[in-house]
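Excerpt of the complex: some chains, original placement.
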Amino acid sequence: MSAATTEIAKAPKTSKDWDMAAIAPFVALALLLVLGYFANPNFVSVANLTNVITRSAFIAIVALGATYVISSGGLDLSVGAMVAFVASLMILFMNTGAVADPMLMLLTAMLVALVLGAACGLANGLITTVGKIEPFIATLGMMGIYRGLTTWLSQGGSITVRDRELQQLYRPVYFGDVFGMPIPIIVIFVTAAIAAFVLYRTRYGRHVIAVGSNEEVARYSGISVKKVRTIAYVIQGLCVAVAVIIYVPRLGSTSATTGILWELQAITAVVVGGTALRGGVGRVWGTLCGAFILEIVGNIMLLSNFVSEYLIGAIQGAIIIIAMLVQRTLMRK
Amino acid sequence: WAQEEKKVTIGVSIPAADHGWTAGVVFHAERVAKLLMAEHKGLNVIVKTSADPASQANAVQDLAVQGIDALVILPTDPDQLVSAIQQVKDDGKFVALVDRAPSVNDNTIRDLYVAGNNPALGEVAGKYIAETTPEAEVVIIRGLPIPIDQQRQDGFDKGIEGSKVKVLDRQYGNWSRDDAFRVMQDYLTKYPKIDVVWCQDDDMAVGVLEAIEQAKRTDIQYVVGGAGSKDMIKRVMDGDKIMPVDVLYPPAMVATAMQLTAGGFYDQVPVSGNYILDATLVTKDNAKDFYFPDSPF
Amino acid sequence: MSVPPATHDVSVNPPLLDASGLSKTFGIIEVLKDISLTVRAGEVHAIIGENGAGKSTLMKILAGNHSPTRGEMKIDGQPVSFSGPVDAENHGIVLVHQEILLAPDLTVAQNIYLGREIGKGIAVDDRAMNEGAAKAIRDLGADIDPNAIVSRLSIAQRQLVQIARVLLVPHRIVIFDEPTASLTPHETEALLKVIQDIRAKGVGVLYISHRLPEVKEIADRVTVLRDGRLVASHETSELQPADMARLMVGRDVAKLYPDRHAMEAREPVLQVAGFDVPGYARDASFTLNKGEILGFAGLIGAGRTELMEGLVGLRPAKGSVTFRGRAVNFTDVHSSLKAGVAYLSEDRKGKGLLLTKDLRTNLTLASLGKFIRGLQIDRKREADALDKAIQDFDIRTGTKNILAGQLSGGNQQKLLLAKMMMLDPQVVIIDEPTRGIDIGNKEQIYKFIAALAQEGRSIIVVSSEMPELIGICDRIHVMREGRIVGEVTGEHMNENEIVQLATGVKSGVGEAA
């Protein structure tokens, strides 16, 4: 109880502070865009920006799910491995040729991916809530399991869509566009809009925030903490499945190394976007912004030719820290 | 003269230096990039490294945005990069593929293919072991669970086919010295008698040798590595009993591809087709030909 | 009570602390306006005022937790300004906070000596600290194992530990911010004795309490705050509790407890039989009738809270429960709330409200189902509900856009009440409804409770304040060591009877009544 009583001291003094926290990632993004322009004028070309946003789709969508898990007070380190696992099973399913019609096969495969994603999320959720294991460790263990199973499924190699026709039919889901807008970008924004609606406007979303900010209060208010958290993990699983659905057509294949470190990137996107790791706050649009920032940092580095390729990792790390410092400074004002 | 003025940009996309061999790749790519640019005034070579297939696909896109005339790529995982490479090829650029081939590897996807020979790397090692010690009991330390590792394993099995060589165990050492050390220590506990260790990579051989030395075991006759790092070549050259041979898989192949590509633009020799470099068996006799003391690998 | 009133005249003693013109603003809200105050050696100076009057804020300024927006402080005539609480401690000013400020994972002794551990070479001397802590706690008339982990203590025990901790610091002025809010009469008495002891040593005491008889008993001087202003300061001898209440609230609080209509027919709503909450309560049986207010009395640790929590499904429990004629088994709060049984926790801050969220979110949290339109929450209706709740429950706040944690204690309690009433429950269980609440608010809360009963709802009140139980309840069950040891009704409803049952001096009396 004493933890709760003192929390107030840390709470923002006015609503203004919260607004700054919400705006900060967007300011950081804007600064980065300017920086990018100076690094290489090609950077601001429509083609390049579309590329960058398109490929941020995977991390962005996974991070949307992570926003739920984190703001409900959980954490999921298994998402990268889950991407590999779900994608592998999806391709294996496509390779079975269980459904003759290619179009129907594609839709069935997508459904299979969604169901698998939800199931993986459910498993994670139950282990942390019913099993009462710290999410960090529980999902680290699940990461090992998903990745191990993927290695086993691929027998150490890679898993590739065998049917060329199917692959061609599927390609546009990543490479195609609608009125010039690449499909992955549309998927990002549609997913984000749904995520924002559910988190901000529905009863479940309110419960997520309540559970994340004080579990006991939520419980005493008749909210099933376990159910809310478990569902957050299921949502994370569904987001992973959506990411898989647009990932598979891009490379048409997976291996045991697919999605490695994506969990850390997703969490970074969430935090850079202004969601606190301790739970109780969720910023859907901030998360999107965070994912874009991460991808853009890499892009600028590649486009500019100043940085030794050995140092890219170092500069990336430094930029994230600087971005967070900028955010903190803005918030303190 | 006029041709020297020609402005050409070559993009080189290679894996990040995550272990000795890839470090060698980066080293040679950088070295030859400088050489070529000094040689041809109008030539610009951009070398980009990436840690995994997804980010390499990004890197290829980014290179395309910068406006390249040719792409030299050593894919981290070829099957996963087919689409990205295909796009560059479809834009009419020259594509040179190095080392790792996707399941479909023909003119529709690349103009030039320069490669070491992964199955042969395994096969040469297997053959050597089968010939030298026909009844050996062998333990194997694999790399990472990706296709090239699988190809080497398959090649090895082919190499020992028909002999009485027995494989006791295969475990992943992740191309890491520390993991290889750990796996080897456990092999030594598990098997009272081991004749030969095949670890298919010289980096991992470092860990294997330390583990053997620590255990003071004398039953292990020799260790076969691979790729041809300078330290291991040196041991072979010096006639080290435990490292009698090494199987070549030169990281410099990326340099070959870059030189051939540049040649296509400036020397007006049409380049295309397959250049498969042998998985040469390095022995005490020929070792000095493959010893590059300046390389990081 | 047994503490003798101060006999000597302290008003001639030299002032230790002299504050003048203190003001404090948070954002745009001015919480304190131009307060001047003197504390003399050997004086007990009580500060009283409604919830949110600014008492705690003033004390935090004096103890260096906040810096004043305006005004100055002098110690022994020398102007001072504190850089933080530790600086104030170095000047001899120590504060027992209203909230519990202890590290939950450390032991009692470790908490008491936190930041000033006794050393032995480079190591800490745990033995010495355990002994010191045990003595400090004994001095307060309590008995708590110095090796116990604080998170396992009850709120009352934590409060005692906190007091012991503060009193171990060398001090010239001790500030107590509602030290007795969660203590029973027994412990309160012991604490008041301790205060007499320290004042006898020439220490100045600032004392905040909502229990006015207590103030009358212990204080030499009473200062009253209202809306952040100092409205009066008198010698205690000049005031009676009723005068204090009037000064605080700004009107007469003649009758604290509302009139209750006699109940007509007894219609059982909730029947509990042979109910066990393992580790806390055994074989509890009682009946709650429609329109009735049933009290639960007992000493701290008697297991009242746990019994109620078991009843609504917050703790594992077993036994027979009949609600409105049907056997029920609440395994979680969701089911009990849905059935119409609401429990309001005694731990407002830890279990009642989301302190870092706004009032609207808190108000509707348990009853969101009522605000759903289509798929989404109707925010307009939520806002309307908040307006109505602020009106109905008289929640006092400058702006509706503040966080629940920024409300004063009494207003938090009213918000919690409002939150649970959104569910329109048939049975309301209120645990410590007025802990830390000012007399004006108390009166209002009693009125709400009476009104609820009048509407035909049934109420259970768990309280450690016997006068309030006697004042508002129809019947009172007394618990001791996890068992219901008796029931008092009618003319038996007096403090003496309850204390005898609660302490085991007498058992089973009045059960038949």
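Note that the chains are named A, B and C in the order they appear, and that numbering of residues resets to 1 at the start of each chain.
Following the convention adopted for this analysis, a residue touches a chain if its C-beta (ideal position, glycine included) is under 8 Å from a C-beta of that chain, and two chains touch if they have at least 3 such contacts.
Owing to the predicted nature of the structure, the values given are computational and were not obtained by experimental measurement.
Trainee: Given that a single representative per chain kind is drawn, write out the copy numbers for the whole assembly using the chain labels.
Mentor: Overall, the assembly in this file has the formula A x2, B x1, C x1.
In the analysis below, only the chains that are shown with their structure count from here on.
Trainee: From the C-alpha centre of subunit A to that of subunit B, how far is it in Å?
Mentor: Going by mean C-alpha positions, subunit A sits 34 Å from subunit B.
Trainee: Can you give the whole-Å distance between the Cα centres of subunit B and subunit C?
Mentor: Whole-Å distance between the two chain centres: 73.
Trainee: Measuring centre to centre with CA averages, how many angstrom lie between subunit A and subunit C?
Mentor: About 45 Å separates the centre of subunit A from that of subunit C.
Trainee: What are the residue numbers in subunit A that touch two or more other chains?
Mentor: Residues of subunit A never touch two or more of the other chains.
Trainee: Give me the residue numbers in subunit B that touch at least two other chains, ranges are fine.
Mentor: none
Trainee: How about subunit A: which of its residues touch subunit B in the complex?
Mentor: That would be residues 40, 42, 45, 47-48, 51, 55, 58, 151, 154-158, 160, 171, 175, 250-261, 295, 298-299, 302-303, 305, 309-310, 312 of subunit A.
Trainee: Spell out the part of subunit C that touches subunit A in their complex, as residue ranges.
Mentor: Going through subunit C, the ones touching subunit A are 26-27, 99-104, 150, 155, 158, 314, 332-334, 336-338, 343, 345, 347, 349-357, 361, 365-366, 368-369, 372, 375-377, 401, 403, 405-406, 419.
Trainee: Which residues of subunit A touch subunit C once you look at their complex with the stated criterion?
Mentor: 1-8, 11, 13-15, 197, 201-203, 206-207, 209-210, 213-214, 216-224, 280
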